[in-house]
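Heads up, one of the protein chains got dropped from this complex, but the rest are sitting where they should.
Moving on, here comes chain A:
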């Protein structure tokens, strides 16, 4: 089994990796996925992929998948700094459109999954 956990709100990630990867799915918004990751980091998990990956800006995509280590060690300041500043950045994107268009939602899921794939490729290499 891999030594990482995927924290996500993207249903497409669950569909694709549900059985072969350890996934924690939360039905929450982008910002709250980052909060879930922050909780993990404070417990001593390492942050493995960048919380702001992708250039679809926070507030413009509802989906986010982030990778943390399964291993729990001591709290690392650099990860705390990165996740806290990422949460702050998300807060800056004040306008949060409601996207109801299924085609666009699917596109956004694909992009998030693609970014995650890129991290998985590095992690599994």
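We take it that contacts are C-beta pairs under 8 Å (C-beta built on N, C-alpha and C of every residue); 3 or more make two chains touch, one makes a residue touch a chain; residues count from 1.
Operating definition for what follows: contacts and distances are computed from a predicted model.
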Would you kindly match the missing chain to its UniProt protein name, picking from "NADH-quinone oxidoreductase subunit L", "Guanylate kinase-like domain-containing protein", "Glycine/sarcosine/betaine reductase component B subunit" or "ABC transporter substrate-binding protein"? "Glycine/sarcosine/betaine reductase component B subunit"
Touching residues of chain A against the unshown chain: what are they? 47-50, 52-58, 60, 67, 82, 85-86, 88-89, 92-95, 97-99, 101, 103-104, 107-108, 110-111, 114-115, 117-119, 122-123
